[in-house]
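Right after this comes chain A.
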Amino acid sequence: MIRYIKLVLMELHRFWKIYAALAAITVISQTAGLWMSIRSHIKRVHWEMELTSIGTYAEFAKTYGRTSFRSIVSFNELFFMGPVMICIAVLLIYVFLIWYRDWYGKNAFVYRLLMLPASRFRLFWAKLTAIMLFVLGLVALQIVLLPLLMAMYRQMMPAELSLAESVFSYVRHHIVFQILLPPHAADFFLYYGLGFVAVTVVFAAILMERAWRLKGLIAGILYVSAATLVMTFPLSLDYVLYPHEIWGLMGGIGLVLFLASVWISRTLLAKKITV
Partner candidate 1 sequence: MTERDDFAAPAFNHRDPVYLQVVRHFKIGIATGRLSAGQTVPSRRELAAMMKINPNTAQRAYREMEDQGLIVTEGNAPSRITTDEKVLGAIREELITEAIDNFIDSVRQIGVPINELLEKIRSRYESKTAEDKGASS
Partner candidate 2 sequence: MIEIDRVTKKFGRKTVLKDVTFTVEKGRITCLIGLNGAGKSTLLKAIMGLMPVSRGQIRIDGQPVSEHLYEKVAFVPDTLTMPPFMTVENCLRFMRDFYDNWNEERAAYLLSFFKLQPADRISSLSKGNAAKLNLLLGLALDTDYLLMDEPFSGIDMFSREQIASVFTSELIEDRGVLLTTHEIDEIEHLIDKAVLLDQGRVIREFWCEEIREKEGKSVMDVMREVYHP
């Protein structure tokens, strides 16, 4: 158990620089984006007020309405969504690299890892854990950052022009955030649970490639495709089944895929893997 934790820590340590960069980009970009948005909005308001000889913010708000946090952000949506997309892309790539770097790094570290005494399967769990921690860490960062950004909005916007809104409400109606930060616990577990299953499926495919090279790559691609089809199949049953039944079915399929991927990975690591 301790050694598993040490492996996890090692995986975390190997990635920390990139991870810190991702966190920094997110914080800086979203903060700066919001700041710039608010500043330029207020400037525009002042312009309008001059042009139309409106004297106070309250009058402006009566004519033109208030501007919500959502709207402010949408002026510079790229600054908000950009880093999120970058984080997602980098983590997706790292799902692969977390394995491949051991083979193709300057010194094939995979030799050491495969020669550690006791179960090799620990490696699988350690890498899986690391990926999940990376994902959840960035999610947590965003969850902490959003209220802070909203506070900044309330601080910077003149009270007459700002519109109160809860984080909950903002997230719920946001195209991307409603999936990444689903407000309801059940949705959260479902989405991230499926993501977890997806990562294990990809891991199994990677190990197939590492065990059988070209044949393994083909097998891996087929496996991922089949898993995707099976996983999304219940969504097409929305004529036949209630939504909660569809989710239940997906959960069950997810569990089966998870177990299958774990079993495949374990067997490959123990017997078929090649340095």
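In this text, contacts are C-beta pairs under 8 Å (C-beta built on N, C-alpha and C of every residue); 3 or more make two chains touch, one makes a residue touch a chain; residues count from 1.
A quick word on the picks: all candidates are chains of the complex that A comes from, given by their letters.
Note that the coordinates shown come from a computational prediction; the quantities given were computed from them, not determined experimentally.
J.: In this complex, work out which of 1 or 2 touches chain A.
T.: 2
J.: Would you tell me which residues of chain A are touching candidate 2 in their complex?
T.: 3, 6, 10, 14, 105-112, 114-120, 270-275
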